[in-house]
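For this depiction, one protein chain was excluded, whereas all remaining protein chains were kept in their positions.
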Amino acid sequence: MAEQLRIGVIGAGRIGKIHAENIARFIPQARLEGIADIKLSAEQEAWAKALGARIISKDPGDMLKDPEIQGVIICSSTDTHADLTIAAAQAGKHIFCEKPVDLTPAKVQGALEAVKKAGVKLQIGFNRRFDHNFARIREHTLAGGIGQVHLVKITSRDPAPPPPAYVAVSGGIFLDMMIHDFDMARFQAGSEITEVYAAGAVLVDPEIGKAGDVDTALVTLKFANGAIGVIDNSRKAVYGYDQRVEVFGSKGAAVAENDLPNTVKLYSEAGVTGEKPLYFFLERYKQAFIDEMISFIAAVRDNKPAAVTGEDGLEDMYAALAAGKSLKEKRPVAISEVRN
Amino acid sequence: MAEQLRIGVIGAGRIGKIHAENIARFIPQARLEGIADIKLSAEQEAWAKALGARIISKDPGDMLKDPEIQGVIICSSTDTHADLTIAAAQAGKHIFCEKPVDLTPAKVQGALEAVKKAGVKLQIGFNRRFDHNFARIREHTLAGGIGQVHLVKITSRDPAPPPPAYVAVSGGIFLDMMIHDFDMARFQAGSEITEVYAAGAVLVDPEIGKAGDVDTALVTLKFANGAIGVIDNSRKAVYGYDQRVEVFGSKGAAVAENDLPNTVKLYSEAGVTGEKPLYFFLERYKQAFIDEMISFIAAVRDNKPAAVTGEDGLEDMYAALAAGKSLKEKRPVAISEVRN
Amino acid sequence: MAEQLRIGVIGAGRIGKIHAENIARFIPQARLEGIADIKLSAEQEAWAKALGARIISKDPGDMLKDPEIQGVIICSSTDTHADLTIAAAQAGKHIFCEKPVDLTPAKVQGALEAVKKAGVKLQIGFNRRFDHNFARIREHTLAGGIGQVHLVKITSRDPAPPPPAYVAVSGGIFLDMMIHDFDMARFQAGSEITEVYAAGAVLVDPEIGKAGDVDTALVTLKFANGAIGVIDNSRKAVYGYDQRVEVFGSKGAAVAENDLPNTVKLYSEAGVTGEKPLYFFLERYKQAFIDEMISFIAAVRDNKPAAVTGEDGLEDMYAALAAGKSLKEKRPVAISEVRN
Partner (left out) sequence: MAEQLRIGVIGAGRIGKIHAENIARFIPQARLEGIADIKLSAEQEAWAKALGARIISKDPGDMLKDPEIQGVIICSSTDTHADLTIAAAQAGKHIFCEKPVDLTPAKVQGALEAVKKAGVKLQIGFNRRFDHNFARIREHTLAGGIGQVHLVKITSRDPAPPPPAYVAVSGGIFLDMMIHDFDMARFQAGSEITEVYAAGAVLVDPEIGKAGDVDTALVTLKFANGAIGVIDNSRKAVYGYDQRVEVFGSKGAAVAENDLPNTVKLYSEAGVTGEKPLYFFLERYKQAFIDEMISFIAAVRDNKPAAVTGEDGLEDMYAALAAGKSLKEKRPVAISEVRN
């Protein structure tokens, strides 16, 4: 077996735990060297120990100082992403950073410059590109099965809204939720978004409206290659996590349906009933979280470009900002308006 | 058996033939009394005779003068619809008129006034409301299975574009093709469209662009009840007629897939292959053409409102006109802007 | 239009009505000349008149005597099929006879001899061969998509059992119900059945057991070409008429699922629910009843072999008799044991 990439994880919240456990258990190409969390609890410490982490710390800097650690996974709170990225780059560590890098373009740009200067790899955590369904659609497109892309349609609905308090600090539906779909849209179209038009409404929970956000949104996209797209988001699909993508083009269409926990259908007098989609992102994107990390490790080891770059993260963010502006100003907004 | 409604068909083109044959063969509740076409060919005459029509004529007026005929089906060229509707109303005939009644709101309004004054029934040929799939979705909504409607999504793609010459006189993609989907959207939302935003592109055939139209379009809808909608149209889906509808709401979603010619799947080394959707509207909406007529006949006989009224046709047209204006002016357009 | 085949229908029960109406309305290649039923009611007479029948009679002989009538459709009670077939053949009429021709091989053989001698066409009413799904499987096989056939699997379950009184006179599950599946098996295998083994049980209704029959049966088939098959029947599937066929071979498999009334699925907290299969044979095989008749008419007009011959009917019957014997004697039974 080739040597393992030595990794430190910064932030031991929900997503940090997933990455740490994936590396410790499911990704033999890497070794979990350390875990840092500024609010590390006793429970988290025990968990980190059980995973075999050599360094367990409340100081993220410990991950950057350690000479053995080659790469860090930044899963701390969003407001720390940019600074940690800069510090990690300066320390010569390769970086896997959860999305978004920041909520303001200027800070993201600063981080990207630091990464460029340091010559380290940076991959952003847009895990859905690694989903077996959506990756397969892209394969079909690249293999010519769809021809020239005309339309990209994305449905992305959560099973339940986050608490209104979270909504207020999250940056809103476009920066927090639809940003995944902007990234998917760009990935599937193979082209940059040039303009967006956002329609939104508060239909799920009035508290979300009071927090200044919408909970239902539909955004039209125009791409540089002439294709058109549409994304619909809802904060609440009572039947579970609804994640579907469709790409339509001159030679056909590829359509991905939801993943189900099993294929069983029950035929009864009442009808024919099957399973609801997998409940939420932990279930649905379980393997995608592993596969994005394997991809990051391979990019570092083979010195290839990351599959999802910092520039991708920045473009996704521009789309989200433009969508917010469009919703507010009730008109289509060109990405160029928010880029500068 | 109750007495049959006596019907005259005006216009013996493709759609006129369908209606005439449906009445003669599949709809025992009605009797085909006459067929008129201003360019009646010998072949059409023979066909009309074989169907048992009593009056076969080149003069549509013969249908209106005949005292036996109770209702007429107007399937002549679009530019004659409004005048024939007015004349039929004045002659006291109930009217089933193919869509659109006219391409200008003023003429449609004039026709609707004449109908109102005469007290006859008027049904517009938006056959898709009678499709088994789409009607079932509406049933689910009315039964409460979807809860409050949040999103209406319509995919409507033709297998092949019409000749560019036709495109030029048809009124364009919104008035000719998407008007069916505006009607479907209003039907499924149970609410009027208040605003549209249209994105369009020429991706299928540059000749369509030269004729001043687009061949690919995606239109965002806002409804009076707060719901949001989206329609996507393409003039060319190489895999056949793609007709899908999805309604999403507070309690769930209802999704209609395409109809297929059979359920067989072939499992081979190359993959698992099933059938393409039914080719085009004649195949897909075969039963819907019959069912809309049965509905019209029942409305006349039971003196109930038509299932698709002249006002529906007018509203659908406003949406189409607003979409055209939106595409041209690159901004969302309120229906109120085109209504007056 | 070519001249229409002039047809008389004998027997105006459920299936006779379907054939008569299909010819009168949906099959322009034929003309309904007459309808005879030995117990013709006033209601049946009115119905026959409305369909435009020239001869309406209580004497089936009137169909045979009429010089205009070219073919007869025998839909009377099973015990009259053989004699009417013989009489019709002697009268020079082509014959479409509902299955079974008789419940005893000797009578069937006599009828087939009369048909052969007279040189008329005889088609047996095994309508399922014309079903869009099952015909498509056979097409795949003939096109080489399945390779050499290894397995034929047929599921055939009724939504509700017939009255026990009917069960007693019907010949039992094998002759009354599974005979359709034996025919389908031979059709799909492209080979004769050589041996059967029947397992059966009374699980639906003890009254059926008291009538000397089983209501649940599973029969293993061996074909002359080496393939193996299995048919399962139940008299009661609470979710509706379950009609599926699968053919597996050296190059793949073709699988036909049930037909549904629509494609809509309802996503809710309770699961994802779709429609039950079409209720029963009238709904499911509506078009197959038309298509078998069109096939019969074409065979007569083009002087080609019928798609389902009298010999097919006889072979199907042998399989049914062998299955009955197998169930009784609890051992596999060769067709040759019942053939002579």
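Order of writing sets the labels: A, B and C. Residues in every chain begin at 1.
Basically, a contact is a pair of C-beta atoms (placed from the backbone, for glycine too) under 8 Å apart; a residue touches a chain by one contact, two chains touch by 3 or more.
Everything numeric here is computed off the predicted structure, so don't read it as measured data.
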item: Residue touching the undisplayed chain, where the options are C:Ile137, C:Ala253, C:Ile297 or C:Ala319; value: C:Ala253
item: Contacting the left-out chain in the complete assembly, out of A:Val101, A:Ala253, A:Ile297 or A:Ala319; value: A:Ala253
item: Residue touching the undisplayed chain, where the options are C:Ile38, C:Leu203, C:Leu260 or C:Ala298; value: C:Leu203
item: Footprint left on chain A by the chain that the document does not show; value: 1, 25-26, 50, 132-133, 136-137, 140, 145-146, 251-259, 261-269, 275
item: Touching residues (missing chain, whole complex) on chain B; value: 237-239, 242, 267-276
item: Missing-chain contacts mapped onto chain C; value: 148, 150-151, 153, 155, 157, 197, 199-201, 203-204, 216-218, 220, 222, 226-230, 232, 234, 236-239, 242, 248, 250-253, 330-332
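To be clear about the criterion, only the chains that are shown with their structure count from here on.
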item: Distance-maximising chain from chain C - centres being C-alpha averages; value: A
item: Chain A-chain B separation of Cα centroids, rounded to whole Å; value: 42
item: Centroid spacing, where centroids are CA-atom means, of chain B and chain C in whole angstrom; value: 39
item: Rounded Å distance, chain A centre to chain C centre (Cα mean); value: 58
item: Per-residue multi-chain contacts in chain B, two or more chains; value: 251-253
